Structures are given as C-alpha cells and as structure tokens.
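What follows is a set of notes on a single structure, which appears directly below.
For this view, one protein chain was removed and the others were kept in their places.
For chain A:
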Amino acid sequence: MKVQMTVNCRQVSGEVEGRTLLVTFLRDGQGLTGTHTGCDTSQCGACTVHVNGQQVKSCTMFAVEAEGAEVATIEGMANADGSLSVLQQAFQDYHGLQCGFCTPGMVMAAASLLAKNPRPSEAEVRRHLEGNICRCTGYHNIVKAIMAASGQHVTAVAAE
C-alpha cells in the first residue's frame, strides 16, 4: 500500500506492506539511515524520532500509522546552514557520544525533553532518558550535554 508523510519538512511517499515499521520506511525507503534499530522490544530508543512533535520509537509504529504525519529525524536537526544545533553542539562539546549508534535517538529524546522542560534538573534528564540505552558513555556526559544545552552551568569537560 502507499503511504505519504512529511519527513524533515519534505513530502515523501512510498510503497509499504502493512507490517512495515516506520523505522524501516525511513531507513530503507527514504535512505535516512541516521535513525537506528538497536533492539526488537522497544527498549533501547536508538530509533527515536518525532511524529507530529511527539517523541516516538519508530520501531513501535507501522509506517502506515504515520500517514499524513509530520516526522522529524536526526537528519533534520542541524541548523538551516548545516551547522550543529545548540543541542548537537553540546553533545560534541561535552563528549556525549562515543560509538555514535545511540546518539541520534538520544538527541531526539533530549530535544523533546527540552521542548517541554527548558531547564530540567539532572534527575529529570535521567528520568527522561529511561527509554534510551547507551552502552558507551555511562550517561555522564550525555546528561551534562543536555544540561549545558539548556543553558545551565555544567563543569567543563576534562576538569573534574
């Protein structure tokens, strides 16, 4: 069946099966391979995208359920001039990523948090990341990056 939606402000469409997941549509159908699949039980959050402004695990949603929706992925998160957004820049500044595989999901989850709660506490950041697993960083620098992106004072990297 045919599905169409807006992805990163661009109208897209494609043929899918009823069982095709949104993440598969984005990766294989649209070539947007920044969104990753890290598990098959909706636990890891590597596939996190925004659907109509809501944070969604794109492995838990069929592509056809996104018919007509506004979808945002990591590929659409940079500034219009291609430079890193404040949040992305904070991830680099605070070494909030290592292997990079969970990173797109982390950025999408963090963007969603900051949209609702512009100055979250450390505990609020950690709670919000409950559905996003990182195996590399121990979350330390991810939490710092998100706090810094929200304009809060964070100890400089490599100075603790």
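Assume a residue touches a chain if its C-beta (ideal position, glycine included) is under 8 Å from a C-beta of that chain, and two chains touch if they have at least 3 such contacts; residues count from 1.
Following the convention adopted for this analysis, contacts and distances are computed from a predicted model.
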item	value
Identity of the absent chain, which is to be given by its UniProt protein name, from "Nitrile hydratase alpha chain", "Molybdopterin-dependent oxidoreductase", "RNA polymerase sigma-70 factor (ECF subfamily)" or "Cytochrome P450"	"Molybdopterin-dependent oxidoreductase"
From A:19, A:116 or A:153, residue that would touch the chain that is not displayed	A:19
For chain A, residues in touch with the removed chain	17, 19, 27-28, 32-41, 43-44, 46, 73-75, 77-78, 84, 88, 91-93, 95, 97-104, 107, 122-123, 125-127, 129-130, 132-143, 157-158, 160
